[in-house]
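Before any comments, here is the structure.
Missing here is one protein chain; the remaining ones are kept as they sit in the complex.
Letters A, B and C mark the chains as written, and numbering starts fresh at 1 in each.
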Amino acid sequence: MTTYVSGIQIAHLIDGQFPDAVADAQPEFAVVKSESLVEVLAWLRDDPDQAYEFLSSLTGVDRIDWFEVAYHIESFQHNRASTIKVRSSDRENPSVPSAVPVWPGAQLQEREAYDLLGINFEGNPDLRRIFLWDGFAGFPLRKDYLNLPGGQMPGLERFPGEPGVELSGRGTE
Amino acid sequence: MTIKSEPFVVNVGPQHPSTHGVFRLRLTLDGEKIIDADMVMGYLHRSMEKLAEERTYTQNIPFTDRTDYLAAMTGNLAYVMAVEKLMKIEVPERAQFLRTIMAELQRIASHSMAIGIFANDCGAWQTPVMHMFRDREKILDLFEMACGARLTLNYMRIGGVSRDIPDEWMPQAYKLLKELPKRFAEYEDLLLSNEIIVARSRGVGVLTPEQAIAHSVSGPMLRGSGVAWDVRKADPYAAYDKLDFEIAVGTNGDAYDRFVIRLAELRQSLHILEQALDMMPGGPVHERLGTATVQPGGQSIAPLALRPPVGEAYGRIESPRGELGYYIVSDGGPSPFRFHIRSPSFINLTPIKQMAIGTTVADAIVILGSVDIVVGEVDR
Amino acid sequence: MEDTGTIVAFWILALITVGAAFGVAAVRNQIHSVVLLIVTFAGVAGLYITLSADFIAVVQILIYIGAIAILIIFAIVLTPRAGRLNQEGFMLLPALGLAALVAGTMIFVAFDTSWAISERDGFEETATAIGDLLLDKYALPFEIASVLLLSAILGAILLVRPEGAEEEIE
Partner (left out) sequence: MVILLKGEWYDLRDLANPVRELIDGIGLPDAVDYVLWSLIASVAILTWLVVSVIAFIWIERRVVALMQNRKGPNRVGPAGLLQPIADAIKLLLKEAITTRDADRMLFWLAPIIVFIPTIVVFAVVPFGESMVLANLNVGVLFLIAVAGIMTPAVFIAGWSSNNKYALLAAMRTIAMLISYEIVQVLALLSVVIFIGSMNLQTFVSWQDEYNTWLIFIMPLPLVAYLIAGAVEINRSPMDISEAESELAAGYHTEYGGIKFGFFYQAEYMAGFAIAAAVTTLFLGGWTLWGLEEWIPGWIIFLGKLYAVFFLYIWSRGTLPRLRIDQLMSFAWKFMLPLMLVNVLVIGAEVFIWEETGASRNIALPAIGAVNTTLAVILVVGWGRFLGHGSGRQRGYRATLTREIGKIYYTGAEAS
């Protein structure tokens, strides 16, 4: 069974090695400051006690107030998995360091996050759009990509016809 | 004095018999030798991740069929597992076994295709593919009996599966299990030691384990490089912890290793299926969820609007192509706040450039065939 | 050459050959030139047939169309950045003058020479006769030609070998 190392645990471990690097810790993930991200990831990969050598998934999330990039990392030796995050609060031009120097496997996934969310990965050698064409306007996975009439944000706030909640958003009568 | 020919750019795809869909490989050639390779994708991009943010958790299940359309069951499974992890739902045991059985049947179907198409990429004129289709058809028949669909199955539900299998299903499945070993022996005879396939794929597209891990590849590609890693074994989900099976690994990390691993996994899947069918418990196949309402006239008992608690979950399983992960962020609403698919086909393409440079066009096709991509899953 | 059929065939073939040969020089597109060259070779093969030299005719097709023309095609296609069209060169006028001179000389020689016509009939099996001559009377030139070709092959291999290949061999 894979041991899922909680964010608080891993935050403590990182804190021991890099004081001042952890920004936040939740049960599900630990948030690392973007300036120390690369060295934290490299340490997590190289340290024999951690040995998170496999980057399972890299993806961005638009949290409206900030952008975050989640790194789901795994260790084959210890059969562990954990989640590291990094945040960027710049709404217009979010930017985080690239993980490609640590894991070349992040290359395509960072391109995807850049393409769909507009997160700029500093240090990525080949940051281009991947699914959409060059010159595509905007970044579609951002929550403000479609500004609907009446100031409504896209997305279901509620399911139409679900009892107990008043109709709002895009639900129809 | 040396004589060099002009660099020559060839687009393999997007309309090409060997890109398995609308995928484009831009090769820069010096004669027949590849000096640069670039991937162009997105021709099948259907913005599933965005669409899913506007649909309920249950409504998103059909999307998971349409990512990896050759292995819809595993797509379903990975997604419902991520949501169950988020909502902390316990799934009834019979449903767990049904999921395992369906996932393994799907693995056989998908690997059959992968092996056949790989032989096609090595230049066989459709014969292996057609033979493999025979088995796949029978598995699809089983799927049809279980859920009424053959390709986009939409069988799994959050909390279980959509419906129990009919009574005739088990005898039919046992019959298939009796047939398959003979077929697999036939394929091994035909393909395993086929000298041309060996000559074409051995030593082609070599990926050392260090490179493989660094490039985040997974599934048969990772195991082909000799890394014994299988999510079914490492992090058993569904009923895999009760079943006995082995992981197939390669020793050379080349295209041939990926191919023999798929062949070996056919037999392992069969072994799992035999045990799972024998051990299948009775009972319900679906957990009744809190807000569940029975749909008028519909068979499904899955609730239409689930509201998982605020949080996030990353569910991963071993799909036929590798580690298939669904990352779901919930804000407490009826639809996911963020819905991300960690698709193995997409990430397995990362080292293509590295593998292709220095080889020939024919090798590049073999390498691409050994990666076994499904463009629906690459572009999503 | 008394046979009307042979005479008609000769003139048709001669026209095709000379016309195509003129085309080779006149046409701008290099690949078109090669195609016309192939036509010339075929015409020459036809002329050999009118002389009942069937072996030579077939060999002409085999060697010239099947091999020489292909070599020229290879040379054109594999030349880096060579324009596919022939360029207008400053040598046009001198070349024309030289060509006219050569043609004039040849026409003069052709008309001036009193051609000896053999009374003997053609060989039934030319291949045997040629084989006997090549391996008997003309054995030395034949061997010298082989050595020349061998050295040409070796030279070609040496030319196209990439620079780093020397270490690999040693």
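Note that in this section contacts are C-beta pairs under 8 Å (C-beta built on N, C-alpha and C of every residue); 3 or more make two chains touch, one makes a residue touch a chain.
All values derive from a computational prediction rather than experimental measurement.
The undisplayed chain touches these shown chains across the complete complex, A, B, C. Taking the complete complex into account, B:D363 is the one of B:E84, B:E312 or B:D363 that touches the chain left out. Of B:A52, B:L70, B:A109 or B:A234, it is B:A234 that touches the chain left out of the display.
Of B:I35, B:M145, B:L177 or B:I247, it is B:I247 that touches the chain left out of the display. Take chain B: the residues that touch the chain left off the picture are 8-11, 16-18, 29, 32, 119-127, 130-131, 133-134, 188, 192-200, 202-203, 206, 208-209, 223, 225-230, 233-234, 246-254, 256-257, 260-261, 263-264, 268, 360-363, 365.
What chain C contributes to its contact with the hidden chain is residues 5, 29, 31-32, 34-35, 38, 54-55, 58-59, 61-62, 65-67, 69-70, 73-74, 77, 124-127.
Even with one chain removed from view, chain A keeps its contact list with that chain: residues 76-77, 79.
We take it that only the chains that are shown with their structure count from here on.
Chain A and chain B have Cα centroids separated by 24 Å. Multi-chain contact residues, meaning those touching two or more other chains, do not occur anywhere in chain A. Among all residues of chain C, none touch two or more other chains. Those residues of chain B that touch chain A in the complex are listed here as 41-42, 45, 47, 49-50, 53-56, 213-218, 227, 229, 234-236, 241, 304-305, 311-314, 316, 323, 325, 327, 329, 333-335, 337-338, 340, 342, 346-347, 349-351, 379-380. Note for the complex: chain A touches chain B at residues 1-2, 28-29, 53-57, 59, 61-62, 70, 72, 76, 79, 81, 83, 103-109, 112, 116, 130-133, 140-141, 145, 154-159, 162.
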